[in-house]
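With one protein chain held back, the other chains of the complex are shown just where they sit.
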Amino acid sequence: MRHEIILLVLILILLVFEIFTKTEQKKSLIYLALGLFAIHTITGFFQTTDGQLFGGSFRTNPLIHFFKNVLNVGVLIILLQSTDWLRDKVAHLNKIPEFFILLFSSLIGMYFMISSGDFLMFYIGLELSTLPLVALVAYNSADIKGTEAAVKLIMTAALASAISLFGMTMLYATGGSLFFNMISYQLQVSPLAIMGLVFFFSGVAFKISLAPFHFWTADVYEGAPIGITSYLSVISKGAAIFILTTILFKVLPVLSDYWKYIVWGVAVLTMFIGNLFALRQQNMKRFLAFSSIAQAGFILMGVINGDAFGATSIIYFVMIYIFSNLGAFGVVQAISSATGKENMDDYVGLYRTNPKLSLVMLMALFSLAGIPPVAGFFGKFFLYTAAAEKGYYLLVFLAVVNVTISLYYYLLPVRAMFLRKSDDAIPYFKSNWPMRLGLLLAVAGIFVIGLYSPIYNYIVELSKLL
Amino acid sequence: MIANVSIYEILTVSTLLFFIGLYGFLTRKNLITLLMSIELLLNASVINFVVINKYMFPDFLQGVYFSIFIIAVAASETALAISIIINLYRLKVSVNVDKTETMKY
Amino acid sequence: MDILTLLVVVPVLTVIALLFTKDLKQSRFITMIGSIVQLGMAINLLFAYFRERAVNASIMLFTRDLTWFESLNIHYSIGVDGISVALIILTSVVVLAGVFISWKIDDLPKEFFVTLVILSAGVYGVFISVDLFTLFVFYEIAVIPMYLLIGIWGSGPREYAAMKLTLMLMGASALLLIGILGIYFNSNADGGALTFNILEIGKVNIPIEAQKLFFPFTFIGFAVIGAFFPFHTWSPDGHASAPTAVSMLHAGVLMKLGGYGVFRVAMFLLPEGAKHWSNFFLVLAVIGVVYGAFAAIKQTDLKYINAYSSVSHLGMVLVALLMMNKTAWNGAILQSLSHGFMTALFFALIGMIYGRTHTRDATKMGGLLKTLPFISMIYVIAGLASLGLPGMSGFVAEMNIFAGAFQHPDLFHRIISILTVSAIVVTAVYILRVVGMMLMGPITDSHFEHLPKDTWYERAGIYLLMIPIVGIGMLPLWLSNMIMSSLDPFIQRLL
Partner (left out) sequence: MNFSYTFLVPLIPFAVFIFLGFFYNRIKENISGWIGVAGLTSVAVLSYYTAIQYFYHTPKLDGKFQTFVYSVNWMNFTDTLKVDMGVLIDPISVMMLVVVSTISLMVHIYSMGYMHGDRGFTKFYAFLSLFTFSMMGLVLATNLFQIYIFWELVGVSSFLLIGYYYEKPSAVAAAKKAFIVTRFADFGFLVGILLVGYYLGSFDFQYLNGPEGIAAAQKFGSIFMGFSVIGLALVLMFMGGAGKSAMFPLHIWLPDAMEGPTPVSALIHAATMVVAGVYLVARMFPMFNFVDHGSALHIVAWVGAISTLIAAIIALTQFDIKRVLAFSTMSQIGYMMLALGVSGYDGHEGVGYMASMWHLFTHAMFKGLLFLGAGSVIHAVHSNLMQDMGGLHKYMKITSITFLIAALSIAGFPGFSGFFSKDEILIATFHHNRPIFYITLFVAGLTAFYMFRLYFSIFWNKKTHYHHTPHESPLTMTIPLVFLAIMSIVPGYFPFTEWVTPDKVGFHGHIDPMMASIATTVGVLGIGLAYFFYFKPTDYPAKISAAFGTFYVWTKNKFYIDELYLFVTRNIIFKYISGSFAWFDKKVVDGTMNLIGNSTVVGSEAIKGVQSGKVQDYAFAFVGGVIILVIVVIYML
């Protein structure tokens, strides 16, 4: 519960300051928020008590705790990377604090979602995490793209949540309760239950953006401010995957024969859709959007495993994925907030002008593509192992085919940055310290998590508690 | 418990509601109408929860609570959506869904 | 730090040192020092191996084992036998020679050497790995730098070539991944824990069905980088576009990973699968041998000729491996070595010639023997080595392969063997064709009259590669004994 409380307090503090600071000093709030959130992140790592609240609808344990910390680190990195943009690009909108407040409240939603013990809490968490994001997507109200993205997000999100709600009603009807642990042993296999499963699954799949529930992703990612895009792509996706894993493994093991088929099909579809669409993207945000869809497809290989090992590999991969993706988005963010360019063609010859940035991008892309020694390789490898353990070799085969495809488009930015020369390459620029710190953290994560196995072993221990 | 009304009739109603909502969502062009159809969808779930609670598991009130929360959330959702639609209207002088098709492929 | 881990650590240190260098002079100097140290350690390893082997009969020597990912029983586990030692020496020699050859790399020198060294580190890692996971990691580390090396410093259609090469090799390694997973999850067939350790799995009898299923994945996964017949097309384009040193390293060392992996992983761990599939792959391999040789006749670009001859020569390696007997295996390893030195030398010479005449089209050149006597004479010698002249390493290797191939009395193997032998004639044809066209005959172009003489670093690189070629060719016994002594485990498992 500590996470939630501290974050709430944080929000309140920001509100208060928001009231009592003059317009021209609002910028200083950025650093205040940063500092506060950094403190929050650090305190998150301290030992805390586990247990349940509200009759078990809110539960927490070291695993959940750990995962919240992971999310915190991710958000911290995002904040660091967004400061430039906030200070220089959108200061005139004069709603800097709102950014943080909304972001934090969405984060609280995530917290509730992942530590939910029943469908009610889950639903509230879901909505609480989505709605502020809609506002954030439309953060720059003058930006038509942003607004369009917001419309698409809110509409599809509402539909998705409504449909999954309908599914929950069915599960309620068959399971006889809304508490996960009750359902898990009252639920019987019945058509209604399966329907409920599918409806519910679609709702979560929407947040993870699995095909065919993924269509909002690309448009929203493109329209939203980059900071929010990265938040959508890593934090909310990660949280959703976590809760999906929990529910499928712990609440609906009875239906596992059925959801395994669903997961299998959806995984394959998602990988192919994501990769094939990513092939021909020019806008880096859109590009990364589709790549993140494909990644989600890979993650399902861990879900299909259905055991603690599957959970381990999922969490491990999500961690790595957060860092890798934030590395990539960070570079995009940096370049866009320095020059406003977001297309791949603008990156031509980047290495010769901004070697460090290009190297970060290289590392991030290699990690996403799953090339050693960076962490992505290990994450992917364990996902394959998870699928292969249960004998889904065909799925693994399709996955490796997709990895090869994905390698192609992950190499496209590399080609632009390293292989090609250009006279009008983006000139050298130096971002200020938060951005650089954010990138540094991301790269450190990319390297350390893979090679430093104790982290993995720790997750193995935790995931027994799922 | 309503006398001589079985759960099935009510569930039929809710299901109908649900699909009417879906139909509306898929066919209407005006964003506001889309929102309304969303409300229908949500209400279908609300009815479901209440009814299932009442008829099948009357000893806990989980479903009822849930329905209340749904209503609350739906309200906030709508509020947010409306505000964004207004923003869209400000920018495009229209609240038609086909004004939101610039980003594609 | 043990003698083997150093082989990987020193390159990493070299990379770190390189990061602080300013210009070409410093970076090439650092790299040269690093590679010389590496070569020294490799030779030291050779002698250490002989000393150790005298007293220690275990399959792998200098083994070291650190738990990495405990729950999956993944270890960082290393060790060498005669085969790996030989290949390690090959690598160190070729890398050093490559550094000499790329003495005058102008564009982004620091990055070039960094990438080159990373690649070599990956190769060393593969050769010392005993754990499948470690091996796979190092394998991919060795493969991926090629993209940058060809893409940035290459010539011609470099982007296409680099992308093609990377995708084909990585696609293959994806198949390989499935094979490895299949092996891993069957590695507890006799009870006991799942393991990636090659030696452990080597004791297990994996179910026949599983072997039959996973052998093709593993085999193809490795064989593609060994220019295995239907999947060899990355190599001509790749070599043609790559800068000289990269072609040397790639053809000389990287392509050897194919044969090595097929032998050490696919065949050793899946013996039944190997037996079941051997004839099928044997046919493909022998097609590669003859086909590569014939295709080489038609080429005019020197690098293409070499690439196709590599297809042919490495096809012989696969043929030999699939021939399933000691002599042929010995020949296969020897062939890997000799082809490594030889083709590296070839690419080095091609690079020198190209650097002077600015063309790689053999038809456009002529009479170079007159203007570039040293380089041309070495080219002739290299050519003779490649067509299997006695006294050169190629002869020894090929003779072992043939002698092994002829140990099968049945008609099928006879035909395969004779086809393989026939390649030596075709080889002679395309080698002499080039020699006659390019080196002999009248001088075709006036500006070939005065070409810059060979420089000291070029000569250093050449001698570095010549010595082993002639050394192995003249006195093969010690080497083949070293290899033969390491073949016993394979014999016990496969024969």
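Some observations on this one:
In this document, chain identifiers A, B and C correspond to the written order of the chains, with residue numbering beginning at 1 in each.
We adopt the following convention: contacts are C-beta pairs under 8 Å (C-beta built on N, C-alpha and C of every residue); 3 or more make two chains touch, one makes a residue touch a chain.
This structure is a prediction, so every number in the text was calculated from the model and none was measured.
Though it is not drawn, the left-out chain touches A, B, C in the full complex. The chain omitted from view is touched by exactly one of C:370, C:459 or C:493, namely C:370.
If you put the hidden chain back, the residue from C:194, C:213 or C:432 that touches it is C:432. Remark: the omitted chain is touched by one listed residue; of C:115, C:400 or C:486 this is C:400.
When the omitted chain is restored, the residue from A:91, A:144, A:276 or A:359 that touches it is A:276. Check B:14, B:62, B:78 or B:100 against the missing chain and you find that the one touching it is B:100. Even with one chain removed from view, chain B keeps its contact list with that chain: residues 22, 25-27, 34, 97-98, 100-105.
In the full complex, chain C touches the hidden chain at residues 164, 167-168, 230-234, 236-237, 291, 294-295, 297-299, 326-327, 367, 369-370, 373, 384, 387-391, 395-396, 399-400, 402-404, 406-407, 409, 417-418, 421-422, 424-425, 428-429, 432-433, 436, 439-443, 476-477, 480-481, 484.
Although one chain is not drawn, its touching partners on chain A can still be listed: residues 151-152, 155-156, 159-160, 163, 191, 194-195, 197-199, 201-202, 206, 211-213, 215-216, 218-219, 257-258, 261-262, 265-266, 273, 275-277, 279-280, 405, 408.
Keep in mind that, in the parts below, only the chains that are shown with their structure count from here on.
Taken as a contact graph, with one node per protein chain and an edge wherever two chains touch, the assembly forms an open path, each chain linked only to its neighbours along a line. Across all inter-chain contacts, the pair with the most C-beta pairs is A-B.
Inter-chain centre distance (chain B to chain C, centres taken as mean C-alpha positions): 66 Å. Between the CA-based centres of chain A and chain B the separation comes to 27 Å, rounded to the whole angstrom. In chain C, there is no position where the chain touches two or more neighbouring chains simultaneously. With touch defined as above, chain B holds no residue shared between interfaces to two or more other chains. Chain B contributes residues 18, 21, 25, 31, 34-35, 38, 41-42, 44-45, 48-49, 52-53, 56-57, 60, 62-63, 65-66, 69-70, 73, 76-77, 80-81, 84-85, 87-88, 90-92, 97, 99-100, 102-104 to its touches with chain A in the complex. Listed in rising order, the residues of chain A touching chain B in the complex are 118-120, 123-124, 127, 131, 134-135, 138, 141-142, 144-145, 147-152, 154-155, 158-159, 162-163, 165-166, 168-170, 172-173, 176-179, 218-219, 222-223. Interface residues of chain A facing chain C in the complex, by the touch rule stated above, are 309, 312, 366, 371-373, 377-378, 381-382, 384-385, 388-389, 393, 396-397, 400-401, 403-404, 407-408, 411, 414-415, 418-420, 453, 456-457, 460.
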